[in-house]
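Removed from the display is one protein chain of the complex; every other protein chain stays in position.
This part shows chain A:
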Amino acid sequence: MYGFEALTFNIHSGYLEAIVRGHRSGLLTAADYNNLCQCETLDDIKMHLSATEYGPYLQNEPSPLHTTTIVEKCTLKLVDEYKHMLSQATEPLSTFLQYITYGHMIDNVVLIVTGTLHERDVHELLEKCHPLGMFDSIATLAVAQNMRELYRLVLVDTPLAPYFSECITSEDLDDMNIEIMRNTLYKAYLEDFYDFCQKLGGATAEIMSDLLAFEADRRAVNITINSIGTELTRDDRRKLYSNFGLLYPYGHEELAVCEDIDQVRGVMEKYPPYQTIFAKLSYGESQMLDKAFYEEEVKRLCLAFEQQFHYGVFFAYMRLREQEIRNLMWISECVAQNQKSRVHDSVVFIF
């Protein structure tokens, strides 16, 4: 019952909620980012990070460091924390935690299929996969020739199986179809996650529907912008939009017919929450759109921690950590390539 979760939430999930809030206090602050942005070399970055919670993960790395090593070790920390929480969780929290990783699973599947298409070695691809999205038979994805085989051989045993009903065709896999497959899968995943949260009810449903609606709307805008000028038809574009969120259904109608960025801007400015995002960009510019969306997302994720006794904090923590790892990757790349002036282009401060 909404409002009375405080009475029974702690029976199963009180300990884990307290743990995830403890992890949140270890996220890097603006002061840490300022220190990191002043670094000259990757070894400086490693030294600054060893004073934070990433210390134990980075201290055994030999120099010379690569940016990929830093990102890999930081991701390893996130994976360890996630696995610890997953092992302690009971239903329905354990299903909820697993839902958070299906997005990474979809990305890994697409990565391997694309890589195989371009004749890359499977092992090389497996190393690039995100560790949160691994499943047992992932290496066999390299064998499939079209989507039907993909499904029949590998994916029917994974949690992604129910998302495939809309995109099984016998067409051969090529770049365009793979992107469409990725977006169709992600659409089905978001809708499934949304329904699951609605079933959970209470504060979880309220907070997660806001976060997932923002995600769905953001993806709709990105799909629109990325498919301007390609051979994706309007109907195909419509089919890739999720059926929930602030933009559903009228915004989707308008976005489907957009042919350039200014038209997209015109559509989005009718919705007050997105008006503020698009107001930050000047006309004709789309590079800063990603950063503006990330900032808005971080703002909403931090708000999820304001309430107690719901599952949204777990989702918010995982996303904030991923944002932090993105920040670290950007800073490391800027430092490694000696482009420190561009560091602040893409770093989103969390606190």
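Keep this in mind: a residue touches a chain if its C-beta (ideal position, glycine included) is under 8 Å from a C-beta of that chain, and two chains touch if they have at least 3 such contacts; residues count from 1.
In this section, contacts and distances are computed from a predicted model.
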"X-ray repair cross-complementing protein 5", "V-ATPase proteolipid subunit C-like domain-containing protein", "alanine--glyoxylate transaminase" or "AP-3 complex subunit delta" - which is the UniProt name of the missing chain: "V-ATPase proteolipid subunit C-like domain-containing protein"
Among A:25, A:60, A:87 or A:338, residue touching the chain not depicted: A:25
Chain A, residues in touch with the chain not shown (by the definition above): 6-7, 10-11, 14-19, 21-23, 25-26, 308
